[in-house]
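With one protein chain removed, the remaining protein chains of the complex are shown where they sit.
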Amino acid sequence: MSFTSQIREVARVDLVVERRTGETFRIVLPFAIVTLIIFSLSLGGDVAILRTVGPAVFWAVSVLFGMQLALRASALDSPTRRDLMLLLDLDPAARFLGRTLASATIVLVFMTVLFATMVVLFDPSLPGGWFWPVAAAISLAAIGLAALSTLAGGVAAGTRNRSSLASLIVAPLAIPVVVGGSQVLEAMERNSGILLWILLLITSDLALLVAGVGLSRPLEEASR
Amino acid sequence: MTAAVDIESVNLNLGGKLVLSDLSLALGPGESLAVVGPNGSGKTSMLRLLATLVKPSSGTGTILDRQILSPTIREIRGRIGLISHTPALIGELTIAENLEHFARLAGQNSDDCTRALHVVGLEQVADRRVNESSFGMQRRTEIAWLLVAKPDLLLLDEAKSGLDVDARELVDVMIDLTLGRSGTVIAVSHELSQLGSALHRQMHLISGRLEPLS
Partner (left out) sequence: MRRVQIMFLVATTAVAYGAYLAFTAPLDALQGEFTRMIYIHVPTLWLAFLAFGITALGSIAYLITKKPRWDRLAASSAEIGVLFSVVGVFTGMVWGQAVWGQAWDWGDARLATTAVMIFVYLGYLALRHSIADPEVRAKRAAILGTIAVIQVPLVYFSVNLVRTLHQTQSIRPDGSTMPTEILVALLVNVGAFTLLYVVLMMARMHVAVLEETRMSATVVAGDAVAPPRLSDVKDV
C-alpha cells in the first residue's frame, strides 16, 4: 500500500473511531463552551470588556481544549495494537501523519464551532474581511496542535499519567500557535499586515511535521 | 530459504532485567516448536523478539534470512503472524471493519476477508463491534486475519487459552495450514496441554533460558 494511502487509511479509521466514541462533540465541546460562559461571567458581564477580550479567550480555550482533543483516549493504541500495526508493515511516518490529519480535522471542526459560539456570547467587533484570515489561522493552528499533541501523546504513551503529562508537554510548546492565531485578528484591527502571523503558523506547523516524520521511527522503537 | 529461524546466544535486556539469556534456536521451513514455561519466564518477550518487535541486546543469527541486529530486519515484518495473549483489535470497529482495515494497510484483497470470516464461522456477527463481542469471537477474528495474511512465520502466545473446542481446533488448522505452506510455527503456553500435538518439537523456557523438555 502506498505511503499516502496508508496515511488516508490511518486517518479514516481514527475519524470513524472518534465518531463512534463521540468524545469531541459529546464531552469536550460542551465543556469548552461552559468555559467560555465561565469566562464571561467572571469578567462581570461587562459588554465593553467582553467585546475586547472575546477573540483572546477563544484562542486560549481553543488551544487548551484542542490539545485535549488531540490527546483523546481514542487516539491511544494498546501495546498489542501497536505490535500489530508494526507487523502490518505500517510506516511509522504514515502513522504519525495519518493520526495528525485525523486530529487536525477534529480540532478544526471543534474550533469552528467554538469560534461561532464566542461570536454569539462575546459579540466582538470583527474587522471587515475577517473570514478568510481567521479561517486560515484556525486551520493552521489545528494542524500545529494536532502534530504537537500526536508527538507528545507518543512520547508519554503507556505512562501512568499519560494525559496530564502530555498536556504539560504540549502547552508551553504551543505558544507560537496561540500567538500566531490570536495576532491575526489583532493585526487586522491595527491595520498592520497579517502575513507575518500566518507565516509564523506555517513555520511552526512545518517544523512540527518535519520533526514528527523524522522522529517517528525512533519513537516507534521506544514504544515497547 | 535456508532456515526460518536460526539464532545463537541471543540475550535480551529489558529495563535492566535479563529477560532472555543465551537463547539459541534453529527451525527450518515446515518445522514447528512448542515452548512451555511458567508465568514471567520470558515467553512473550521471546515471541516479540522473534517477531522483530524488540531488538535483542546481543547475539547473532537470522530470522527469515535477515540478520537479527541489522535495521533491514524490519522488512520481514509483513511475513510474520502473531497472536498475542490479549487481542489487538480496535474496539469501536466491527469485526469485518477490523479485518478490512488490516487488509488495506497490508495491501491485501478485502474479498479474502469475507471468505476468512466464513471459514472461522463469524459471518453472522461480522457487523458486530469488537467491544461488544466475546473474547472467543475476537480470537476467531485474529485467526481469520492470519488466514488472509498467510504468514511464513506464525507465532502463537497462549493462543488457545479461553477458547471453546471449535476455536481451539481452528488454531490447530491454522498451524497445519502454515506448516503445509512450508511456514514455521512457534507456540508458547504455560501449559503443555494448550499447545496440542500438531507441533514437532517441545522445549521448556525457565527464567529466560530455553532447555529441552525433560
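Side notes on the structure shown:
For reference, chains read A and B in written order, and residue numbers begin at 1 within each chain.
As a working rule, a residue touches a chain if its C-beta (ideal position, glycine included) is under 8 Å from a C-beta of that chain, and two chains touch if they have at least 3 such contacts.
What you are looking at is a predicted structure, and each value in this text was computed from that prediction instead of being measured.
With respect to the full assembly, the chain omitted from this view is in touch with A, B.
Residue A:Leu151 is the one among A:Leu29, A:Met85, A:Leu101 or A:Leu151 that touches the chain missing from this view. Counting the whole complex, the residues of chain B in touch with the unshown chain are 14-21, 38-42, 45, 206-208.
Contact between chain A and the absent chain runs through residues 148, 151-152, 154-156, 159-161, 165, 168-169, 171-173, 175-176, 179-180, 183, 187, 190, 192, 196-197, 200, 203-204, 207-208, 211, 215, 218-219, 221-224.
The rule we apply is simple: only the chains that are shown with their structure count from here on.
One simple way to say how far apart two chains are is to compare their mean CA positions; for chain A and chain B this gives 38 Å.
The touching residues of chain A, counted against chain B in their complex, run 1, 5-6, 9-10, 13, 16-17, 20-21, 74, 78, 80-81, 83-90, 221, 224. Contact residues of chain B toward chain A in the complex are 14, 48, 51, 53-55, 77-78, 80-82, 84, 86-90, 92-93, 97, 101-102, 104-107, 129.
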